[in-house]
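Only a single protein chain was left out; the remaining protein chains are all shown in position.
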Amino acid sequence: MSEMENPYERGKELADAHNPGLEEALEARYGTLLPGMPQDLISFVYGQHYDRPGLSLRDRSLATIAALTALGGQTAPQLRIHIEGGLNAGLSRTEIAEAIWQMSLYGGFPAAINALNVALDVLKERSETGL
Amino acid sequence: MSEMENPYERGKELADAHNPGLEEALEARYGTLLPGMPQDLISFVYGQHYDRPGLSLRDRSLATIAALTALGGQTAPQLRIHIEGGLNAGLSRTEIAEAIWQMSLYGGFPAAINALNVALDVLKERSETGL
Amino acid sequence: MSEMENPYERGKELADAHNPGLEEALEARYGTLLPGMPQDLISFVYGQHYDRPGLSLRDRSLATIAALTALGGQTAPQLRIHIEGGLNAGLSRTEIAEAIWQMSLYGGFPAAINALNVALDVLKERSETGL
Amino acid sequence: MSEMENPYERGKELADAHNPGLEEALEARYGTLLPGMPQDLISFVYGQHYDRPGLSLRDRSLATIAALTALGGQTAPQLRIHIEGGLNAGLSRTEIAEAIWQMSLYGGFPAAINALNVALDVLKERSETGL
Amino acid sequence: MSEMENPYERGKELADAHNPGLEEALEARYGTLLPGMPQDLISFVYGQHYDRPGLSLRDRSLATIAALTALGGQTAPQLRIHIEGGLNAGLSRTEIAEAIWQMSLYGGFPAAINALNVALDVLKERSETGL
Partner (left out) sequence: MSEMENPYERGKELADAHNPGLEEALEARYGTLLPGMPQDLISFVYGQHYDRPGLSLRDRSLATIAALTALGGQTAPQLRIHIEGGLNAGLSRTEIAEAIWQMSLYGGFPAAINALNVALDVLKERSETGL
């Protein structure tokens, strides 16, 4: 069970590479109310999911963007983060836009349109900052 | 607007390749109650989505499997079809399982577990039939 | 506040007309575990909603069928009841089918297709029983 | 299959009548990222749904308002558009309010209350502009 | 059926104790468009649910906070009210935070994180006002 031994450390390494300062931000915001929650989140999300072999980080981003689009509702803040992450992991702008638009088939048009608006915001910001 | 000109014909070609007999099945089941619905579905789903350039069919399958998992609820029949389709489009068993399990982060554990059960059923059937 | 005075009695009258035996069935099934629940349900659902002026029963059925379709998931048993009710309240088979199919725009294709299957079952049963 | 032949043209005519400038607005916003998407949306939503015979535009608006209310979440922008559209298609203020409030039964009270708030905003704006 | 006789009066008493001015606020906002709706809401929500014996008000608050978190989407305004109500009914800050965080298992991480943010806002406001 060596793979189990340290999900937090594996997750921490991945989080630091892709989202520097995440643990500190979570700690500052949620750590007093929920002791250990920042470490648990990093351990489970990054160590026990995104760091798993068998599906590339680029593909994991694609799957997440599709799901957050289809779920709609309150996921805009997370969708923004994962569109950024997906671009960093190798997804093209077009691939992201196509995956979101395809979700009109499964989550309905309002979900797809609202997620496209989030994507346009992210892309505009990156253009303005030269990314 | 040449791309617009015939979404039904483009969709029909793709549907025939991946899902032979689909239009006839839709026609037999829904065509009397909803005239034209089978053609509209093929036109929109296959011609105006899955046949679009910019995202591979393999990636479209991955996005759909992730979204149907996260949506949960009544999507089991569609999930089954898209797991089959994803395997045919080049996704490995592991990639599909990883994408589904990752959805525990966004759609919750019940959604992920129930979709894994659908995947296990599909994989078992394919093993038994030598696929 | 005369309209408020007896929602249960107004609801009971409407329920008896459209769904004879409902209170007894609810009582037998849920009344021991949840005393008063059958009366509360009849009071709220029938007395304080379906019996309200301002929207016809036919239109209320249409709205309900659309919503249950879009919500998808576990609503099949309720959808079946409301398709029956809608036919009794004056909706045509075509109107019901069109409203359901239109929900592919808002609830996605799986939701619309699964609800169409419920509608086909109801219509088939009514044909067989001469309704 | 003459009905199939030109869903885009049928949709375009309906969209122009009810929502002038829609295609141009979609093109300006999404057309570069997703070529053809504005035409596909008009073709499918307007040409292959709202323009279908069998259910009146007024009834289609009612069904959509009910569904968007019940779905809740991110649908406020779309709900606003469809309440406007429903009033234009012949629904009364009362009918719209009643349909929304009835959705407390199926989508829960938060969904119904939040949609009523959207309706009040739309009605207030129309009063102020003399509609 | 004495328990049925006056759900409005029982609900009114409970609403006045926990949410003074609620009926007047509902009446001013929704009463013209939907006559009787404020009374129906108080009757059903307070009289026929929160006032029922068999589950304490503190436990009802806990159940509601968990459900609104898991549903996500548009429930932030209602969640805020019920976190306030739960604190008043005896839930500790920690119990509320733990229940919300646990919902990452069932409604996904975006739902849990967004609800934690609502809770932090409520707790901060109460600290500032000396509650």
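Quick notes on this structure:
Chains here go by letter, A, B, C, D and E, matching the order in which they are written, and residues are numbered from 1 within each.
Please note the rule applied: a contact is a pair of C-beta atoms (placed from the backbone, for glycine too) under 8 Å apart; a residue touches a chain by one contact, two chains touch by 3 or more.
Quantities reported herein were computed from a predicted structural model and do not represent experimental measurements.
One chain is not displayed; in the complete assembly it touches the shown chains A, B, C, D, E.
When the omitted chain is restored, the residue from C:14, C:55, C:71 or C:105 that touches it is C:71. In the complete assembly, the contact with the undisplayed chain comes from E:63, out of E:63, E:81 or E:120.
On the side of chain B, touch with the chain left out of the figure occurs at residues 72-74, 76, 93-94, 97-98, 101, 108-111, 113-114, 116, 119-120, 123. Chain A residues in contact with the hidden partner, per the touch definition given at the top, are 1, 3-4, 7-8, 35-36, 39-40, 43-44, 48, 52. As for the chain not pictured, it touches chain E at residues 44-45, 49-50, 52, 54-55, 59-60, 62-71, 75, 78, 94-95, 97-99, 101-107.
As a convention for this text, only the chains that are shown with their structure count from here on.
In summary, the chains found to touch both chain A and chain C are B, D, E.
Of all chains, the one whose mean C-alpha position sits at the greatest distance from that of chain E is B. Ranked by how close its C-alpha mean sits to the mean of all protein C-alpha atoms, the top chain is D. The most distant chain from chain C is A, comparing centres defined as mean Cα coordinates.
More C-beta pairs touch across one of C-D and B-C than the other; that pair is C-D.
Checking C-E, B-E or A-B against A-C, more than half of the residue-numbered contact pairs recur only at B-E. With centres defined as mean CA coordinates, chain D is found 31 Å away from chain A. Chain contacts: chain C has residues 44, 52, 70, 94, 97-98, 101, 105-110 touching two or more partner chains.
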